[in-house]
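Here the complex is missing a single protein chain, while all its other protein chains stay put.
This part shows chain A:
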Amino acid sequence: MNPTLGRNGRSARSFARRGTAIAAAAVLAAGLSACGPDIGSASGPAAGGAMLEVPANASPKGEITIWDRSGDLFKVFDAAIRKFTEKYPGITVHHEAVDIDSKLQNTLITGTDVPDGVFLDDAKVGGYVEHLYNLKDVLAPYTKDIAKQKVDVNTVNGGIYGVPFDLDPGLLFYNAKALSAAGIDPNGIKTYDDLLAAAKKYQQYKPGAKPIHLEQNAFNSQLQLEMYASQLGTSLAGADGQLRLNSAPYQQILTWLDTVQKDGLGTRAEYLKPSDVGALDSGDEVFYPWAIWFDYAPQQQLTATKGDWRAMALPAWSDGGARSGAMGGSSFVIPKDAKNPQLSWLLYQFLTFDQAGYTAVYGPNEVYPGGTNTSIPAYQPAADPAKPLFQPIDAMGGQDLWQTAVEAGRQIPGGAPIPVWWDGAVDYLGTDLQKMLDGSMTPQQVIDQAGKDIQTNLIERK
């Protein structure tokens, strides 16, 4: 046999060549892979800390790229940005509609095409602080006038990483026409026990109805749970990052929700999905404890009951307690890799703290002729009960929602920071909450199981 031929007719030389080629490729790839992050011995990533300074130039010039969510608010911001460029003609703003949730993280990690400013959910700010400017200094002149809850949710390890934008007070939306027919006076609902009693009375009036909304989406149900917790001045974790789930406020809230479920008083439906809209429009679901942005439903989603809905402050957890908690909300963040961070700060300063700016956002505009009424400003001088930025809402029977929301917003207690792992907790707390609302877990089991899972999978792995 020819010694140069292999068993399959391949020459040893050919094998050697291929082997060399593969080895070279492997070495090259291994070398390339070393271009990744440095391997350090520190116990986690370094803390963020680049402090943004106020721009010194009186006539700033330059270009900035701003990311916003697409949709109605994008158009509102678009118009407000035109006002900004009238004030700062030297600044060109590239306003882009972006799927922020799917794009921001990769952009920040790779450092490619990083925008100068981003509109971001409050619940997600904590997760990005390593990539963001600390805005504590530039915000200092305004901090005392911003709703404390909004300062808290943007604060991580003493730094403030978002320009607080909107405040989203929780309100009790109710079908006034249906309650009136059932002989229920909504003004008599002062506490959550009163709400249970009213729901029972409504059910007697309309057998089969399940008057109170019980959220069926894990994320939204955790968000709503945090609204109730915010009302009690707490949140999933304190400023020190310690879990606060196993506490009296959470036991009280979960027990109440469990009672609604056990007493058959709750409609299990996902926020404004067909089941929810159907139950609302049929008069089966008449109480909706939710953020102010539920007012979108009577304005855009409901048909049969449009005009029947009103809003009032949330019931208190105990007599004299706070009548609102925050649910959701957004802020503006400025990435450390931004090319012109100071110019984007000027934009956000204008939109949030300048009367011309916040009036352009919340006042009558092309998208909302009566004003943008799905939230209120977090900057308290802008949220003046006597100076409404948006008009009474026809789809809510002409109710002056500004007055109701601003007064509720002032009752939101502070002390409710959002931990960086909040989003990840949905897999545990949100899921267990759903099990409880379906009757397969008790409140204490939710606290124990979700607490253990969050501690193990999120806190200890950070």
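Here is the rule we go by: a residue touches a chain if its C-beta (ideal position, glycine included) is under 8 Å from a C-beta of that chain, and two chains touch if they have at least 3 such contacts; residues count from 1.
The working rule: contacts and distances are computed from a predicted model.
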UniProt protein name of the chain not shown, from "L,D-transpeptidase family protein", "Sugar ABC transporter permease", "Methylamine utilization protein MauG" or "NADH-quinone oxidoreductase subunit J": "Sugar ABC transporter permease"
Candidates A:L52, A:A80 or A:L108 - the one touching the absent chain: A:L108
Which residue of A:P89, A:G188, A:P207 or A:P274 touches the chain not shown here: A:P274
Full-complex contact with the absent chain, from A:Q301, A:Q411 or A:N457: A:N457
Interface with the unshown chain - residue positions in chain A: 1-3, 25, 28-30, 32-46, 48, 101, 105, 108-109, 127, 130-131, 216-219, 268-269, 273-275, 277-279, 421, 423-424, 427, 431, 434-435, 438, 457, 461
